[in-house]
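First comes the structure, then the notes that go with it.
One protein chain omitted, others in place.
Should a chain be cited, it is by its letter among A, B and C, assigned in written order, with residues numbered from 1 in that chain.
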Amino acid sequence: MRRYSTHNKRKRLNPVLLLVLLLTASLTILLGRAILTTDYQTERLGDDVAQFQKLSGVESPVTAVLLNFRGYDTLLEVMVLLMAVVGVWSLTQAPFPGKPIEPGPVQLAVVRLLTPLMVLFAFYLVWKGSSLAGGAFQGGAVLGGACVLMLVSELPWIKNIPSRHLRIGLLAGPFVFLGTAILCLILEGTFLAYPQGWAGSLLLLIETACAVSIGLTLACLFAGGRPKDDLSRGRKR
Amino acid sequence: MMPYSILTAFDIVLISTLLWLAWKMLRSEDLFKAVVLFISFGLLMALAWVRMRAPDVALAEAAIGAGLTGPLFLSALRRMERLHKDERRVNIDEERKSETIFHTQQKETP
Amino acid sequence: MITNLLYSFGGLMLFSMGLFALIACSHPLRKILAINVMATGVFLILIATAYRQIGTGEIDPVPQAMVLTGIVVSVSVTALALILACRVQETSNHSLIQRKKDDFTRTGT
């Protein structure tokens, strides 16, 4: 019913909106022309990746690009995620739950069965990232899903997690990544240039740490604020 | 040759459903409906990544775009509405009036 | 060839739809949704350019890696924006709701 009532009004367009619509349409036409006229055959980075694939220590080209060839990007990106958590934590305290509701038996069973499976699958994805699809981001996302599942069921112990543990987990990824980079700087003379033969295992180490902190980051973003005990604890020590 | 044309039909249906979903999501007057449409949008995007032969991106999208962003929006929606619990009906009316710009009303000059 | 043109133009349409909604809608939640749709459109165009080289060889992994990081960054940006919007609504004494009346989307009667 609501639909029909608004349907009648649709013909009268606001002049400002009409202008916006025109501008958007012209931008769309310009971009469409750009898409049609781009020559994709000349510029290719895939050949370079395929050429140096053996040096990267992993078989999957996407993981090689992410963590080896463009490791700098990924390092900064993990930092960006950390910054997002810093932003959220400085804005507000974790507001949920407003009024806690007891989870029903079905939901408890689902959480109990599903969470270990998700954690297992997350690390499987991280491990598989070296050869096929998968890697730190995907594994971290699944891990974050497991954490969100526990958060959303408001299990009683989840409120009592000391925030220091959380901080350690959040920092693990960037810290390991940065540490490896500095180690490479000392050993090889270049930032993030992994030593020959060690690249594969170093990448796996970095990926595991990053997956843990990405998962925790996503869970903290979902929780929507810093833990309750965070600031008081900081003041005491 | 036959599977190729089937896959092209698959692409066409997939893309038109995606565009339809996005359009309905952005112009629906009910925010909850928009969020549900966003979740299904993420699911279909994962299928699109699969068709573009980007399984890594599809994994990330299935976990993040469909799995995590939807709950994020749902809890933000609740957090916003929790303040106005008693004025919820009013809220929705306001939403309906001011949010449905796509089926736009006339501007009233003060 | 037709496949990546299809997906490129789909991404383009998503981008402009999101852009229009970003400008036109007033509720912050819907603006964030619109930004997400825009981001998805950009990702779709990027991945479609990577797919284009299927005829000449393997698929380019570089845009895929870029999009992968982009998705993760976009979810963190979304979360931060949602928290900001909630805080604005909590601290400003319902002013978002109030102010909507004076917006340019004001209804007749």
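The criterion applied here is as follows: contacts are C-beta pairs under 8 Å (C-beta built on N, C-alpha and C of every residue); 3 or more make two chains touch, one makes a residue touch a chain.
The rule we apply is simple: contacts and distances are computed from a predicted model.
Chain not shown in the complex: UniProt lists it as "Multiple resistance and pH regulation protein F", one of "Dihydroxyacetone kinase subunit L", "ChsH2 C-terminal OB-fold domain-containing protein", "Acyl-CoA dehydrogenase" or "Multiple resistance and pH regulation protein F". When the full complex is examined, the chain removed from view is found to touch A, B.
Of A:Phe69, A:Phe121 or A:Phe177, it is A:Phe121 that touches the chain left out of the display.
The chain not shown here is touched by just one of A:Gly57, A:Gly145, A:Gly173 or A:Gly215, and that residue is A:Gly145. Of the residues in chain A, those that touch the hidden partner chain are 101, 103, 107, 110-111, 114, 117-118, 121, 125, 128, 132-134, 138, 142, 145, 148-149, 152-154. Residues 2-3, 6-7, 9-10, 13-14, 16-17, 20-21, 24, 28, 30, 32-33, 36-37, 39-40, 43-44, 46-47, 50, 55, 58-59, 62-63, 66-68, 70-71, 74-75, 77-78, 81-82, 85, 88, 92 are the ones on chain B that touch the missing chain.
One rule holds for everything that comes next: only the chains that are shown with their structure count from here on.
Chain contacts here are complete: no pair of chains fails to touch. Interface comparison, B-C versus A-C: the pair with the greater number of contacting C-beta pairs is B-C. The distance from the centre of chain A to the centre of chain B, with each centre set as the mean of the Cα atoms, comes to 21 Å.
Between the Cα centres of chain B and chain C there is a gap of 10 Å. Distance between chain A and chain C, defined via averaged C-alpha coordinates, is recorded as 17 Å. In chain A, the residues that touch at least two other chains are 14, 16-17, 62, 135, 137, 141, 218, 221-222, 224.
The set of chain B residues touching two or more other chains comprises 56, 60, 64, 68, 72, 76, 79, 101-102, 104-107.
Within the complex, the chain B residues that touch chain A are 29, 55-56, 58-60, 63-64, 67-68, 71-72, 75-76, 79, 82, 96, 100-107. Against chain B, the residues of chain A that register as touching in their complex are 2, 6-7, 9-10, 12-17, 60, 62, 95-96, 98, 125, 132-135, 137-138, 141-142, 144-145, 148, 152, 218, 221-222, 224. In the complex of the two chains, the chain B residues touching chain C come out as 7-8, 11-12, 15, 18-19, 22-23, 25-27, 31, 34-35, 38, 41, 45, 48-49, 51-54, 56-57, 60-61, 64-65, 68-69, 72-73, 76-77, 79-80, 83-84, 91, 94-95, 97-99, 101-102, 104-108.
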